[in-house]
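Here the complex is missing a single protein chain, while all its other protein chains stay put.
Chain nomenclature is as follows: A, B and C, assigned in order of appearance, with residue numbering initiated at 1 for each chain independently.
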Amino acid sequence: MEESGRLLLKAAEIEGMARERRVHFLNPNAVRLRRSLGDRVGLTKLGVHLVEIEPGRVSTEFHIHYDEEECVYVLAGRGMLELGDETFELGAGDFLGLPAGKKAYAIRNDGKDLLVFLLFGQRLPHDVAEYPRLSKRLFRHRGTWSLADLADLSDPRDSRRGA
Amino acid sequence: MEESGRLLLKAAEIEGMARERRVHFLNPNAVRLRRSLGDRVGLTKLGVHLVEIEPGRVSTEFHIHYDEEECVYVLAGRGMLELGDETFELGAGDFLGLPAGKKAYAIRNDGKDLLVFLLFGQRLPHDVAEYPRLSKRLFRHRGTWSLADLADLSDPRDSRRGA
Amino acid sequence: MEESGRLLLKAAEIEGMARERRVHFLNPNAVRLRRSLGDRVGLTKLGVHLVEIEPGRVSTEFHIHYDEEECVYVLAGRGMLELGDETFELGAGDFLGLPAGKKAYAIRNDGKDLLVFLLFGQRLPHDVAEYPRLSKRLFRHRGTWSLADLADLSDPRDSRRGA
Partner (left out) sequence: MEESGRLLLKAAEIEGMARERRVHFLNPNAVRLRRSLGDRVGLTKLGVHLVEIEPGRVSTEFHIHYDEEECVYVLAGRGMLELGDETFELGAGDFLGLPAGKKAYAIRNDGKDLLVFLLFGQRLPHDVAEYPRLSKRLFRHRGTWSLADLADLSDPRDSRRGA
């Protein structure tokens, strides 16, 4: 937030913001062109991103968050939503809510134009995400990221409880 | 969230949702027509509302939150934003971020059509809001709301610190 | 925590620590002689205090916390506990738990020797305390303290709900 007090972003200014190209670390076809509106105005507990997905790309590796809530409001374009074991068409004006721990999701741009959506979410100091198709879990906490294969994780209480 | 798993709201379904008419308890001209997208899909930590303001109405009594972050993305119509001691024109595609404790705001629909925006925010178990034009402060915590005139509040540490 | 890594306080060092004399802002007879063990070793989320109450004094104005949990473990001396509308004798080895919002309490030293106890509690960025005998409520949040008479507080939802 370089300019203190700059809390309002006009549409023309947003249009001119540079798109960050973000490739998911687990999926080279998951590519977001991202403008972080929230960071720009100094929000720290909420992430607010204007996201563009190019035709043929997906928004993210199919995943679920166990702590952070997230939601999507589609502004333009068409997409195909994978949500749990179902698929849905997505278009402008559709809203997707992702309460923590409910369902994994990813969005594919299967149209010919850019798919544009607002992505809103909590920013917690800790979160656990899971990538069910890759059998991986990501523990994020206070700046540390620990990615593990599910096969390498165990619950020690299965032998003997303690602390 | 009566229908578990209903995480996606299609635009047509949103269009058909009933508008809740909410009049601000401190300002009879602050009237929102509100559809809570977040509640409908089971979000509990994030409030996500599709808000319509009729011409001549304001969105809220001019206020500031000290705990909860909030933001606004304008979808249609025109408005006049009061932000701290400044005013700005608002239109479709504009984004307003409200980091906690920064600036008080309110939005007036000074156009001829509905002003429509998405309102996103944290939902914390506690928050303090202030209404500077009315010299009032609202303490909200765990379901209890306590509204006070600033003149009736004092800092006991001014005499002698303790607990 | 001037000496980083000084996490252990030996009994002799604790004995030699200066007692802070804390008079409650609402009760001149509520006087604690306090050594903050927790502050000394750099704890920030837990308050840990070694407290001495002189004969005839009380530990605090009779109060209840609505957010922070607290507890007391008596090390030496005798006291009289007021807990809700009951009274109990207190002596070495007794333990008092104060879940948030359950019961108001205060401890009187009605013996001839110092009453000594450990006081442990959460340190949250926000808390609401109430002093039922004085009909006062204290809102503490992010460094701001606001004390009010209950008669000066109202719930605005009693007229019309909104935000």
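Simple rule for what comes next: contacts are C-beta pairs under 8 Å (C-beta built on N, C-alpha and C of every residue); 3 or more make two chains touch, one makes a residue touch a chain.
Given the structure is predicted, the values throughout are model-derived calculations rather than measurements.
*Asks:* What are the shown chains that the omitted chain is in contact with?
*Replies:* Result: the unshown chain touches A, C.
*Asks:* In the complete assembly, which of C:Leu98, C:Val128 or C:Ala148 touches the absent chain?
*Replies:* In the complete complex, the chain left out is touched by residue C:Leu98.
*Asks:* Which residue from A:Met17, A:Ala76, A:Ala92 or A:Leu138 sits in contact with the chain not drawn here?
*Replies:* Reading the full complex, the residue touching the unseen chain is A:Leu138.
*Asks:* Mind pulling the subunit C residues that touch the left-out chain?
*Replies:* For subunit C, the residues touching the absent chain are 5, 7-11, 14-15, 37-38, 40-46, 48, 69, 71, 73, 81, 83-84, 88, 90-100, 102-103, 118, 120-122.
*Asks:* Please identify, in ascending order, the residues of subunit A that touch the omitted chain?
*Replies:* 22-26, 30, 32, 60, 66-67, 126, 128, 137-139, 141-142, 144-149, 152-157, 159-163
Please note the rule applied: only the chains that are shown with their structure count from here on.
*Asks:* What are the two chains with the most C-beta pairs touching?
*Replies:* Greatest number of C-beta pairs in contact occurs for A-B.
*Asks:* Using only Cα atoms, superpose subunit B on subunit C and state the rotation angle in degrees, rounded to the nearest 5.
*Replies:* Result for this pair is 180 degrees.
*Asks:* With chain centres defined as C-alpha means, what is the inter-centre distance between subunit A and subunit B in Å?
*Replies:* One centre to the other, that is 25 Å.
*Asks:* Could you tell me the distance, in whole angstrom, between the mean C-alpha positions of subunit A and subunit C?
*Replies:* 43
*Asks:* Listing for subunit A: what residues touch at least two other chains?
*Replies:* Within subunit A, no residue touches at least two other chains.
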